[in-house]
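Every protein chain except one is present and positioned as in the full complex.
Take a look at chain A:
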Amino acid sequence: MLNFMLQLALLCITISMGILVYRVIKGPSIPDRVVALDAIGTNLICMIAVLSILLDTSMFLEVILLIGILSFTGTVAFSKFLEKGEIIENERDL
């Protein structure tokens, strides 16, 4: 029963990811795409969590944390880029 539920959950996550990928490709504006990518990251976290329950292992918890950090930094970096035109401000000119 648990197994079936988990697989169902996985299916749902996959479907939502597919829809998000559609948004990434189609997305009329860049921010649309960035938000979609961020959501994909979150979905990935869920997916790995479900998978590690399925595989009955605790080895992938670091991966979950890592994806969380990566998707956060990625989104922040993109946002900064969209706002300022560059990610790391160089003080070369000083």
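By our rule, contacts are C-beta pairs under 8 Å (C-beta built on N, C-alpha and C of every residue); 3 or more make two chains touch, one makes a residue touch a chain; residues count from 1.
Just so it is clear, contacts and distances are computed from a predicted model.
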| item | value |
| --- | --- |
| Absent chain [UniProt protein name; select from "Na+/H+ antiporter subunit A", "Carbon-monoxide dehydrogenase small subunit", "HEAT repeat domain-containing protein" or "NADH-quinone oxidoreductase subunit A"] | "Na+/H+ antiporter subunit A" |
| Chain not shown, touching residues in chain A | 10, 14, 21, 24-25, 44, 47-48, 51-52, 55, 57, 59-60, 62-63, 66-67, 70, 74, 77 |
